[in-house]
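Missing here is one protein chain; the remaining ones are kept as they sit in the complex.
Then we have chain A:
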Amino acid sequence: MKTLIIAEHNQHALKAATLVTLGAAQQLGQPIDLLIAGHEISELSQDAATIAGIDRVLTWDHAMLAIPFSETLAPVIANLRSQYSHILLASSSFGKDLAPRIAALCGVNALSDVIEIISPNQYKRPIYAGNAIATVKNSASCQILTIRTSAFSAPTHEPTASLAQVHALSVELPHSPVRFVKQTLSESSRPELNSAEIIVSGGRAVGSEANFSVIYDLADKLGAAVGASRAAVDAGYIANDLQVGQTGQVVAPSLYLAVGISGAIQHLAGMKDSKVIVAINNDPEAPIFSVADYGLVADLFDAIPAMTARL
């Protein structure tokens, strides 16, 4: 049987999360098709066809797919199910919105946030904010999985000369009741949270949106991405998509600096698989120190500018 990956892209390039999903899919050891739905995607599809490990690129090009909604995509993908034993998506907000909708139309359950592929029907996934790891067996005829990208890596192969076949799907656009109103994207020149080598995260203690400049300055010195705790996001210091945790982004960079973050289980769920964790907090009893490789008890408004100045 074959695996289908649903690509995520910005019409010009595949998102890093899709390449990581490809890395996970390769562990299933069967041919892989990549579906690219979007508008004006012919160049993108040609590029994707050179990625080693992809057998076929399926394209679905329509003006209405420039901003694709799950209501439109799910029925078309569900109709392809007889050709695939596995359909994989990244556990991004796109993948989490779409995968269950496809699964319900196929009449099967889906598995969210797979962190390990043991065999083509056994997987590990975190439950209870990562405080337990479930091993599950999936016996659905078509298995629908979302892949936690912090637990896998993208294939490192060079582009291949033997191009994958590009095949345009001929399907009618399902009627979508959803109308786009507006999008507010947080513009940032900093690295993306889910692919950054270093992340500097600030918590409630940072105190204000203006004070976050302390965090940004250090991040920019380190070439790091910026993250935050829920408390900092709720207080409006920083954008919602930068929340790290059980219900935000799950990250595993080489180095994670938690600044003025207490270390609630929901926050730890999003960063405890980082290679090296540094905690800076003025309370020596803060729970974050129990998972940190290196701790510094200090006022962040002294320590962080000092660190920035010394780098």
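Just so we're on the same page, a contact is a pair of C-beta atoms (placed from the backbone, for glycine too) under 8 Å apart; a residue touches a chain by one contact, two chains touch by 3 or more; residues count from 1.
Please note the rule applied: contacts and distances are computed from a predicted model.
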{"item": "Undisplayed chain, where the name is taken from the UniProt record, one of \"Carbon monoxide dehydrogenase\", \"Hydrogenase expression/formation protein HypC\", \"Glutamyl-tRNA(Gln) amidotransferase subunit A\" or \"Electron transfer flavoprotein subunit beta\"", "value": "\"Electron transfer flavoprotein subunit beta\""}
{"item": "Candidate in contact with the missing chain, chosen from A:E43, A:E209, A:D234 or A:D283", "value": "A:D234"}
{"item": "Of A:L35, A:A205, A:L222 or A:V244, the residue in touch with the unshown chain", "value": "A:L222"}
{"item": "Residue ranges of chain A at the interface with the undisplayed chain", "value": "69-71, 74, 92-94, 96-105, 107-113, 122, 126-140, 176-186, 197-198, 220-224, 230, 233-234, 239-241, 246-247, 249, 254-255, 265-266, 272, 275-278, 284, 289-298, 303, 306-307, 310-311"}
